[in-house]
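The complex is shown incomplete by one protein chain, all other protein chains being positioned as in the whole.
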Amino acid sequence: MSILITKDTTFIIQGITGREAVNMSRECLDYGSKIVGGVTPGRGGRDVYGIPVYDTVRQITAKTHVDGAVVAVPPAFTRDAVFEALEGGVKLIVIVTERIPRYEVAQMVELAKMRGARIIGPNCLGILSPGEAKMGGLGGRAVDAKKAFSKGYVGVMSRSGGMTTEMCNTLTAAGIGQSTAVSIGGDAIIGSTYADLMPLFEADQETKAIVIYCEPGGRMEAELAKYVVEQKSRLPIIAFMAGRFMDEMPGMRFGHAGTIVEGKADTTAEKIARLEAAGISIAERIEDIPGLVKKRLGMDGK
Amino acid sequence: MSLFIDVEVDASARSNADLVKKLVEVCPVNIFAASSGKLDIVDAHLDECTLCELCLNAAPPGSVKVKRLYGTKDVLVRQS
Partner (left out) sequence: MRFYEFESKRLFGKYGIPLPKGSKVAATPAEAKVVAAEINGPVVLKSQVLSGGRMKAGGVLFADNPDQAAEAAKKILALEINGHKPRGVLVEARAPIAQEYYVGVTWDGVARMPVMIFSDMGGIDIEEVAEKHPGHISKRHFSTLMPFSDFMAKELVAGVGLSGDHLNRLSRLAASLARIFQAHGLTLAEINPLARLDDGTFFCLDGHVDMEDDARDTQKGILKDLGIDPEEKRQARPPTSFEIKGAQVDAADPRGVAGNVVEFDGDLGLVIGAGGGSLTLFDAIRKHGGKPANYCEIGGNPSVSKTCELTKLILSKPGVKKIAVMMNVVSNTRVDIVARGVIKGVIESGQKPSEKIAIFRIPGSWEQEGFKILEHYGVEYCDRTVSMFEAAGRAVAKMKA
């Protein structure tokens, strides 16, 4: 199985007529995703690769069941688009847009909580369940995504979209498939953290291990470590930590918006110590990940 | 001078005002420009070509050719 999306998940794309969203629509369709509509206010009646375009979300939800929405509108319009989807009853929202002010992200997350919905992102590439569907730009074109991602038993979560593909590609090359890969986003405030998604992987019988990509900044890794210990998680976790050089450069921002060393808890050294104390294995290099997965699952013949 | 891409357009196509307008419209990287109804190729934009083939599809077969200047002999051209 997979988490969050399967081949039967229906979703819409908000901002579907934008340049990047048009590409993304093509990629998702080619991968086998069920896109039931697109929304661009003022462009209702058109179509994008056969996907009907509407002016509002409710025009679609009134006709058909919609599980999810990908939001790919400019930052100034994102909050409105997300509120529209949430009030339209959509329960899974992937926000691709970057550079949304933090306060607005917090508002979206708060409303999602009230509506019993889940947000992935912002500033993310979305979700890919190999062999099932992809929701967002993760993996790029369907032919490319099929090279890097394969069906299997590892759940993947990453603060970097590009590194999600890199890690899955490395796993695939080693013969290890993935249940679902989630690009959770690179901002300081995001809809779903590692710890938020853990219970879903926990409940998925086919997921046997977790691989995560981590960076300096924030308390997300500490929150995961706490979760693993308190919930006595059944899943072994392998973490890769990038940005070690940043420990020596406090106050400088590198990489994503959420990546900055402001205090001791932001450093990679501190994060690695916390993760290891919770029994999480640290991969020094990306290519060490497959070996660690096998080792933790007792599949290395030792 | 471009290093990677060259685009050739037939003389008849170059002076066809309707076609010129179409080529200017479809190219995402503005390789084509129009000056008094005639086609200009903007040298400075040639290397930005994304090989999208929209110009090939906009013109009659064979009238627009996209050449890659990096050792690959196959020219992009609309067959029919």
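Residue numbering begins at 1 within each chain, and the chains themselves are lettered A and B in the order written.
In this section, a contact is a pair of C-beta atoms (placed from the backbone, for glycine too) under 8 Å apart; a residue touches a chain by one contact, two chains touch by 3 or more.
Here the structure is a predicted model, which is why all the values come from computation and not from measurement.
Shown as candidates are A:52, A:137 or A:155; the residue that touches the absent chain is A:137.
Among the residues A:2, A:17, A:165 or A:281, only A:165 touches the chain that is left out of the figure. Remark: the residues of chain A touching the chain excluded from display are 20, 23, 75, 99-103, 105-107, 109-111, 125, 137-141, 144-145, 147-148, 158-163, 165-166, 169-170, 173, 186, 188-190, 193, 213, 215, 218-220, 223, 240, 242-246, 249-259, 263-264, 285-287. Listed for chain B, the residues touching the missing chain in the whole complex are 3-4, 29, 47-48, 50-51, 68, 70-72.
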